[in-house]
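This structure is in structure tokens; I'll ask about it shortly.
One protein chain is absent from this view; the other protein chains keep their places.
Each chain gets a letter, A and B, in the order it is written, and its residues are counted from 1.
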Amino acid sequence: MRRAIWLVPTLYIVFLMLPIYWLLNMSFKTTNEILGGFTLWPHDFTVANYVTIYSDPTWYLGYVNSLTYVSLNTVISVGLALPAAYAFSRYRFVGDKHLFFWLLTNRMAPPAVFALPFFQLYSAVNLFDTHIAVALAHTLFNIPLAVWILEGFMSGVPKELDEAAYVDGYSFPRFFFKIFVPAIKSGIGVAAFFCFMFSWVELLLAKTLTSVEAKPIAATMTRTASTAGYDLGLLAAAGCLTIIPGAIVIYFVRNYIAKGFALGRV
Amino acid sequence: MNKTENQRAWFFVAPVLVLVAFNALIPLMTVVNYSVQETFGNNVFFWQGVGWFEQLLHSERFQAALGRQIVFTAIILAIEIPLGVAIALTMPRKGPWVSVCLVLMALPLLIPWNVVGAMWNIFALPEIGLLGRAINALGIDYNMTQQPLAAWFTTILMDVWHWTSLVVLLAYAGLISIPDAYYQAAEIDGARPWAVFRYIQLPKMKQVLTIAILLRFIDSFMIYTEPFVLTGGGPGNATTFLSIDLVKVALGQFDLGPAAAMSLIYFIMTLLASWVFYTVMTKNDAR
Partner (left out) sequence: MAKIGLRKLRHSYLTNPTVDADWAVKEIDIDWSDGGAYALLGPSGCGKTTLLNIISGLLTPSEGRILFDERDVTALAPVERNIAQVFQFPVIYDTMTVYDNLAFPLRNRGVDKARVDRRVREIATLLELDDMLSRRAAGLTADGKQKISMGRGLVRDDVNVMMFDEPLTVIDPHLKWKLRSKLKELHQRVRATMIYVTHDQTEALTFADQVVVMREGEVVQIGTPVELFERPAHTFVGHFIGSPGMNVLPCRIRDGGAFVDDCHVPLVEKLVSQDVAGQLELGVRPEFVRFVDDGVPAQVVRIADTGRHRVVETRAGGARVFVLCGDDEVIPEGATHLAFDPAHTGIYADSWLIGGGGPAQ
């Protein structure tokens, strides 16, 4: 029985891969084949769907927009979270106890209804339909998360490192960037990964805060689904392309994923 | 670690607070403001007091959506937590397969939520979907666009597909942090696998499981995008969960007052449930 234990994760991974395979399968089919009948693999193999996406700026700009605000958000979130996490890990002050719960409360606001106030807020400050608007909006849930993860890594760095640096005559900013930041490099990587991830998968706020200029790829997809009838092949191809950035990022941090989840205190 | 008492630390936290206040407090205040007023358009508002709240709490439609939401979240937690722990327990601890498992398992977490919905729509459609075809081939009549039960089944399966990996990764992280000596001691003490799980693995996973349960509770309680794309809340109102209902009210009928009141109730419910769970789970540690 012990021998067969690898079957459990294997079956689970197969279950995870099936819908993805099906999406991939669809993306290489022609519309005729999709509607014509049920086939387990594309008999009439075509890359036309991908060509359409590649040649139509409303499609590929969607990717550019998404990647732009996701990157912006990651930089802002991690950049602002660094000093905050340092404070949480090194000092005791009023209200520092419930960091984790604070992270949660920010996730608890039902985005469906907060979308409208967000729209009004960002219109009022003239940021509607800009990349920075989405990037800022996503900091709502990403900053607490980044603070939480970074705090876990920073607490693992002994305080003696700070003290030694001060004794050696380092000023705080020099110590922070020259010594401390390199010491928690992997933590920053993990935090950036999670910020990227949550900003990349979120759609509701991104859709609400944009119309043309900064429209995310995922929103372009929903529009296609509703207006251009039901072009499933194109939809599938676009969907497949949205998986790729995540897959690349996850490949780079694969050795830190488990560690990143373990750190951080409740 | 001994921390220095230092109120100047707020200085480091200030930029974060400003941004969060901008993002969280202003919209929240706006919602509170809506929730106590009535509008007939043209930006004219009238004081309504707690009227919307009273009306809402007695509305059958709200109660039905809330009921569906609670059942859905309960099922999700009952499946994903044990399943995630079980998979984490059976995963390899070292060797080349660890990375393969982690990367493949984390993949669903990185797919935009509406793509998840669209993917499962394509996957589960009775005519062209692999899942739909397969179930029908087994002789079971299955059509998620028409049968409420099939719609529920598909939605739950989709959520299990999407989020179990989060539980797996968290539980796995907890497991690999257990030093070998614990397993060796248990082996010497003659502990059977169940005892090892009950007295070593489970206690050591408690912290990460607390996080997992809280995150899964909150996210499943507020689920919107995926079922909206998958089923659109149908057939009928079968899969109209709270968020979907909320958006129908807010945007579809443009009833800002009731929608705002509803989202506040919603927010407070989530907050309370999480707080109770969080306090209970972390209180035990202190003893």
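Quick note on the criterion: a contact is a pair of C-beta atoms (placed from the backbone, for glycine too) under 8 Å apart; a residue touches a chain by one contact, two chains touch by 3 or more.
What you are looking at is a predicted structure, and each value in this text was computed from that prediction instead of being measured.
**Q** Counting the whole assembly, list the visible chains that the omitted chain makes contact with.
**A** Contacts of the unshown chain, counting the full complex: B.
**Q** Of the listed residues B:Q63, B:Q184 or B:T279, which contacts the missing chain in the full complex?
**A** Answering carefully, the residue with contact to the hidden chain is B:Q184.
**Q** Tell me which of B:V50, B:A74, B:A195 or B:V276 is the one touching the absent chain.
**A** Looking across B:V50, B:A74, B:A195 or B:V276, the contact with the absent chain belongs to B:A195.
**Q** Touching the absent chain: which residues on chain B qualify?
**A** Its contact residues with the unshown chain are 179, 181-182, 184-185, 187-192, 195, 199-200, 203-204, 287.
One rule holds for everything that comes next: only the chains that are shown with their structure count from here on.
**Q** Provide the C-alpha centroid distance between chain A and chain B, rounded to the nearest whole angstrom.
**A** From the centre of chain A to the centre of chain B is 16 Å.
**Q** Taking the complex as given, what residues does chain B use to touch chain A?
**A** 1-13, 15-16, 19-20, 22-24, 26-28, 30-31, 86-87, 90-92, 99, 101-115, 118-120, 122-123, 127-131, 133, 161, 164-165, 168-170, 172-174, 176-177, 207-208, 210-211, 214-215, 218-219, 222, 224-225, 229, 242-244, 246-247, 250-251, 256, 259-260, 262-263, 266-267, 270-271, 274-275, 278, 281-282
**Q** Looking at the complex, which residues from chain A come into contact with chain B?
**A** 5-6, 8-9, 12-13, 15-20, 22-23, 26, 34-35, 38, 40, 80-81, 83-84, 86-94, 96, 100-101, 104-114, 116-118, 120-121, 136-137, 139-140, 143-144, 147, 155, 159, 197, 200-204, 217-218, 221-222, 225, 232, 235-236, 239, 242-243, 245-247, 249-251, 254-255, 257-262, 264-266
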